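Heads up, one of the protein chains got dropped from this complex, but the rest are sitting where they should.
Letters A and B mark the chains as written, and numbering starts fresh at 1 in each.
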Amino acid sequence: MNLPSFILKNALRNKRRALLSVLSVAMSLFLLVTLQVALRELTNPINDEGSSLRIIVRNKVSLAQPLPARQLQTLDRIPGIVAVTPFSFYGGLYKGDEKFTSFAQFAIDPQRALPLISDAKGVTKEQLDAWSADRTSCILGKMTADRYGLKVGDRMQFTGQIYPCDLELKIAGIYYGTADDRNLMFHQKYLDELLGNPGTVGTWWLLAASIAEAPLVTDRINKTFANTSAEVRAESERAFVLGFVSMWANIKTLIGGISIVVVFALILVTVSTMSMAIRERFRELAILKAIGFKRRELFVLILAESFGLAMFGALIGAGGAWVLFNNINIQKMTSGMFLMFEVTPQMLGLAFAVAALLGLLSAVLPMINVARISVVQGLKTLD
Amino acid sequence: MALPLNYSLRNALVRWRSTIATVLGIALVVFVFVLLQSLAAGIEKSSSNTGDPRNIMVVRKGSTAESASLISRQTLTEIRYFEEIARNENGEPIISADVLVLASLPRRDGSGEANVLLRGVTARGLELRPQVKISEGRWFEAGKREIVVSAKLAKRFANFDIGQSFKTGSATFTVVGWLEGGGSAFDSECWLDADECLSTFERDMYSSFLIQPSDEGAGEKLIARIEADRRFKLKAEKEVEYYRKQTMTAAPIKWLGGFLAVMMSVGAVFAAMNTMYAAVGARTREIGTLRVLGFRRRSVVAALLLEGGLLALVGGVLGCAIAFYWNGYTTATMGMETFSEIVFEFRVTPKLVVEGLVFAFIVGLIGTLFPAIRAARLPVILALKSI
Partner (left out) sequence: MSANIVTIRSLSKIYQQGDINVTALDKISLDIASGEFLSLMGPSGSGKSTLLHIIAGIDRPTKGECRVQGIDVAKLNESQLADWRNQNVGFVFQTFNLIPVLTAYENVELPLLLTRMNRAERRKQVETALEIVGLADRAKHLPKQLSGGQEQRVAIARALVTDPALVVADEPTGNLDSHSAQEVLGVLRTLSHDAGKTVIMVTHDPKAAAFGSRQIHLEKGELSK
């Protein structure tokens, strides 16, 4: 026997209690990680280089206000822009969905949009050409295609929830490899046609020549359209998404606050039970003291035990969350509300830090008692 | 023979340290549950508070919300003279054609912009919604670029004080009054003149019609008539029905509340079990003695269950009390139907309090059940031998 195995034997002395302690730590840390993941998903913008290069131009009034199509000629003359395309959020209800369709449909100009969707893989040259050539066709993200079991050549019907027209589109290609492999892209021309050519688009989507150029481009655009009948707000895709996030307002704070409450409740309950486990062995600690164990050595025993239990709980809870969210199809489970549900190293770090704090705190009370009470008192207390 | 209530109570008090931890733990679980549900209840309440049961609301078929609906001016001229529509003393049909526009406006605290729902209305629109009142200032005058903002939104957005002005679209509007929607969805809107709204935002379509039918029967007929007319592609329903269905924002919050409550309560059950197992372990001899004195197994189980249930109930009461602190507190988020900022209050309803308490009690009972059964199964002799 050695000290580590003595600690292990102590920790497992009451197997049921050790199990319950570990499980309650695990459960709470699982919850903590889940909340963090959900919060990140709701609030964290896409962070790739492309999201700083791509720019979205919307009406200054709001996203819901359309822009005049004639702005395209002006945009084409602004320097620093590699590509620009109409980009209208159709927001239709896919046939068969009850209330809510989780993937977006965007009307674009396929020719002009090519540089913007260059990271999309899986669509052949022929399919791209076919898409460009056929006004009523579309390309679809693989996630959505998989979810509804769709393949190239299938037709999709939509009811317009924002635009007063319905759509029927043929799938020309299925892509993957972009930041959001759910979306559907179809022809702005087709949308214009169905609406009777109103001469408007939802937003403009454009690609800046370089990251350095991007802020200059947004500036130029904003200035160019200032004091016209349709003033615009141009911003990088990243800033655009961040702006959307800020609209969640107090809900963000609420989820953050609840995470804190969860952690606090966990600390409270676990510290209490784990200290209890040690408090019950008070007399034994007194005997160890009589045999010649010093305070320092007893502290190590106590700390190692509660620390070990807490860490084990973290391993199961946070590790479990990591394994689970890496292996399940979260998109399917939440009908597309959550996309990635990724557990980041920071979250695991946080969970383990909380566990470490827990281990420390549960050891503190018994340690203070051990330090304070003499052997004689210790032997008496539980006699 | 049952053990006295005092027995359960005093035992809980003797272990005061773990008792407090258990009570607080359960209190926090109940708190999170009640708080989130009260949020959802607040959103639902503000929807269900809105509208007049007599009025009929008309939007484009397929639109999930007024703000995403478009109806042509021509449709208005056609529907306007339907005989099912009530008329006022001047013989005008009581129909309000509203224009809804989303405007992205800066927040008061400088933390970016959010969408605000602007409603262009006519005098008819005001008459049809008597629950909307001016709390300060006055109504807007047509043609003067004036706007009335919700008093609750005014606390959250810049330049919303009376006398201040802000630019959106092609116009600069002056705030002349604060409106009070009486806890309805109108508390999340700003109102201005309909024609001005159309011109400022270059719109040539209305968003919705609100109609007062001449009587109950006429209302039913009107709904049937509008829905049946293939030319319109419109959806007509009672105003209250329309608002009652605007619950998309509340649904995920409810779901989150339920999910968190279940997960946290599993953790709480583990903790309660730990506490009660320890309590039973420490009292082995005492429980043996009780059995020797003639108490039955089920009395021992009942006393322990009562002890666990009591603890949990105290936790539940405490949790509800903490949640109640937020009752009536105004908060906001993005409405899923309108994509605009919606303001609502936390509403800790009696139903939620009961649910929270029942929930706590069940957590307590489950947490105590196994330890109690273990205690009852202990052979009397063994119990007495235990040191």
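Convention: a residue touches a chain if its C-beta (ideal position, glycine included) is under 8 Å from a C-beta of that chain, and two chains touch if they have at least 3 such contacts.
Remember, it's a predicted structure, so these values are computed and weren't measured experimentally.
Enquirer: May I ask you to name the displayed chains that the omitted chain touches in the full complex?
Expert: Checking the complete complex, the chain left out touches A.
Enquirer: Out of A:104, A:216 or A:379, which touches the unshown chain?
Expert: A:379
Enquirer: Among A:129, A:193 or A:297, which residue is in touch with the absent chain?
Expert: A:297
Enquirer: Of A:17, A:182 or A:289, which sits in contact with the chain we cannot see?
Expert: A:289
Enquirer: For subunit A, which positions touch the chain that isn't shown here?
Expert: Per the touch rule, subunit A residues meeting the hidden chain are 1-3, 6, 9-10, 12-13, 283-284, 287-297, 374-376, 379, 383.
Operating definition for what follows: only the chains that are shown with their structure count from here on.
Enquirer: Taking the mean of the CA coordinates per chain, how far is subunit A from subunit B in Å?
Expert: Subunit A and subunit B have C-alpha centres separated by 25 Å.
Enquirer: What residues on subunit A touch subunit B, complex-wise?
Expert: Residues of subunit A touching subunit B: 16-17, 20-21, 23-24, 27-28, 30-31, 34-35, 60-65, 91, 93, 99-100, 159-162, 164, 166, 229-230, 233, 242-243, 246-251, 254-255, 258, 261-262, 264-266, 268-273, 275-277, 280, 337.
Enquirer: Quick check on the complex: what are the subunit B residues that touch subunit A?
Expert: Per the touch definition, subunit B meets subunit A at residues 17-18, 20-22, 24-25, 28-29, 31-32, 35-36, 39, 60, 62-64, 67-68, 70, 101-104, 111-115, 168-170, 201-202, 233, 248, 252-253, 256, 260, 263-264, 266-268, 270-271, 273-275, 277-278, 282, 331-334, 339, 341.
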